[in-house]
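Moving on, here comes chain A:
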Amino acid sequence: MSRYVIVGNGTAAIGCVEGIRFVDPLGKITVLSKENHPAYCRPLISYFLEDKTDPKKMLYRAETFYEDNGCEVLYNVSATALDPETKTLTLDSGDTLSYDKICVATGSSPFVPPMENLENVKNRFSFLTLDDAKALKKAVKPSSRVLIIGAGLIGLKCAEGLRAITKNITVCDLADHVLSSILDAKDAAFVQKHLEANDLKFTLHNSVAKFKGNTAIMQNGDEIPFDILVTAVGVRANWGLVKDAGGACGRAITVNEKMETSLEDVYAAGDCTESTDISDSLIKVMALMPNAYMQGYTAGINMAGGEKVFDNAIPMNSIGFFGLHMMTAGSRKGQMKTDIQKDSIKRFYKEDGKLIGFVLIGDVQNAGVYTNILRNQIPIKSLSEFNIKKSPSMATYDEEFRRKTLESVVK
Partner candidate 1 sequence: MNNMYISPDYEVIRNMSRCITCRVCERQCANEVHSFDPDGNVMISDESKCVNCKRCVSLCPTHALKIVKNEDTLRENANWQDATIKEIYKQANSGGVLLSSMGNPKPLPVYWDKILINASQVTNPPIDPLREPMETRVFLGKKPDHIERDENGKIKTDLAPQLELSVPIMFSAMSYGSISYNAHKSLATAAKELGIYYNTGEGGLHEDFYVYGENTIVQVASGRFGVHEDYLNAGAAIEIKMGQGAKPGIGGHLPGAKIVGDVSKTRMIPEGSDAISPAPHHDIYSIEDLRQLVFSLKEASQYKKPVIVKVAAVHNIAAIASGIARSGADIIAIDGFRGGTGAAPTRIRDNVGIPIELALASVDQRLREEGIRNNVSLVVGGSIRSAADVVKAIALGADACYIATAAVLALGCHLCRTCQTGKCNWGIATQRPELVKRLNPEIGSQRLVNLITAWKHEIKELMGGMGINSIEALRGNRLMLRGVGLTGKELEILGISHAGE
Partner candidate 2 sequence: MKRVFVKEEWCLGCHLCEYNCAYANSGLSSMVKALQGKPIFPRIHVNGNDSVTFAVSCRHCTDPLCVKSCISGALHRENGVVCIDKNKCVGCLTCMLVCPYGALVQDETGTVTKCELCTKNSCGTPACVAGCPNNAIVFEERCEE
Partner candidate 3 sequence: MKKEGQIRIPSGCAISAMISKEGTRMSGEKIIESMIPMHDRSNGLGGGFAAYGIYPKFKDLYAFHIFFDDKVAKEECEKFLKDRFEVVLSEVIPIHKIPEITDVPLIYRYFVAPLQSVLARLQIDENEYVARNVMTINTHLDGTYVFSCGKNMGTFKAVGFPEDVGRFYKLDEYEGYAWTAHGRYPTNTPGWWGGAHPFALLDYSVVHNGEISSYDANSRVVEMYGYKCNLQTDTEVITYIADYLLRKQGVTLEEMASIVSAPFWSTIEKKSPKEAEQLSYLRKVYSGMLITGPFSIILGFTGGIMALNDRLKLRSMVVGEKDDKVYIASEEAAIRVMEPEAQNIWSPRGGEPVIVKVKEGVLT
């Protein structure tokens, strides 16, 4: 009977458990959870702030998931060292755990750039875990003034959640536009307008130079007083376990399509890894929940002796703020086609007759059709229609594809 160890208890870990169990119903699975919760849906923490969900609903799987899948979960446990030679793992308690196969799904940690006097700021929060959210929610009052550093996905989602509690929210970012990781400046302005219409205040291309008590002194000299500070600048992969054991790493743990690291019997999945974006063939950290699951699931199947590759990862995002939805996928380069309407923007990026990326803001109906075209690199020429003014649908595909998917069982 194989002994599987999964370090981490997030989306990738759950995918890994399901992957293992798909092949091996019997092997022993041990899950190490740093947080004291069963796996929950991490992106929901902003919805938790606005009471759209609660910790019970946030559970990623049924309460009986671990039991049903025969997993032992060790809560409040971190691993400190991995020895691929002896196939043992050292825990923070000092205990060791031996394994046959191990999956490192340790995720990421908030990255906070150095800011003067930051350490003395009271009511300072990160926004990555349920515990972060719980603490934040407890601290924020309707009268609280909130300063969020970072106008990326996490910062803005946090802002949206907090908006249900307080109107006084300012978001600052060093970048000159919001959501700089997924939008260009023009589209960002469109979104920013919507955010501002919902009472968020922005100070961009600007960052905190230093803190003076509960006031942030900005680089441009502005002073922003606040009661609550949230740092949401970015994250870094938790790669230590593998890197310290001599495993290959780039900006995160290097894995192949089977989610194997360079170390024998050591797999890695989720936000702690980097992989190839097929839309531009570059190696990236694609810290996205769907990717995390797929990677974990792929790792699990391979760990249990099955055969599975995950070779069509693309960066993609579906996110909405105050009712405005946007979806992005792939890269923003190549030949661009645009359709701008009063309340929507659509941008498509093509290269070599293939769709390599898109941005949809406002009208996101059936966006999965584009994702599929992108992910499966379907030549645009072979499509029966690719009219960017039209909503995508099954009619976008050629007849053969339609017949196959509508008249038979699909994967």
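Per the selection procedure, all candidates are chains of the complex that A comes from, given by their letters.
Rule of thumb we're sticking to: contacts are C-beta pairs under 8 Å (C-beta built on N, C-alpha and C of every residue); 3 or more make two chains touch, one makes a residue touch a chain; residues count from 1.
Predicted model only: the values in this text are computed from it and were never measured.
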Single touching candidate for chain A, where 1, 2 or 3 all sit in one complex: 2
Residues of chain A touching candidate 2 in the complex: 15, 41-44, 47, 52-53, 57-61, 289-290, 293-294, 297, 316-320, 323, 325, 327, 329, 364-369, 371-372, 384-385, 392-395, 399, 402-411
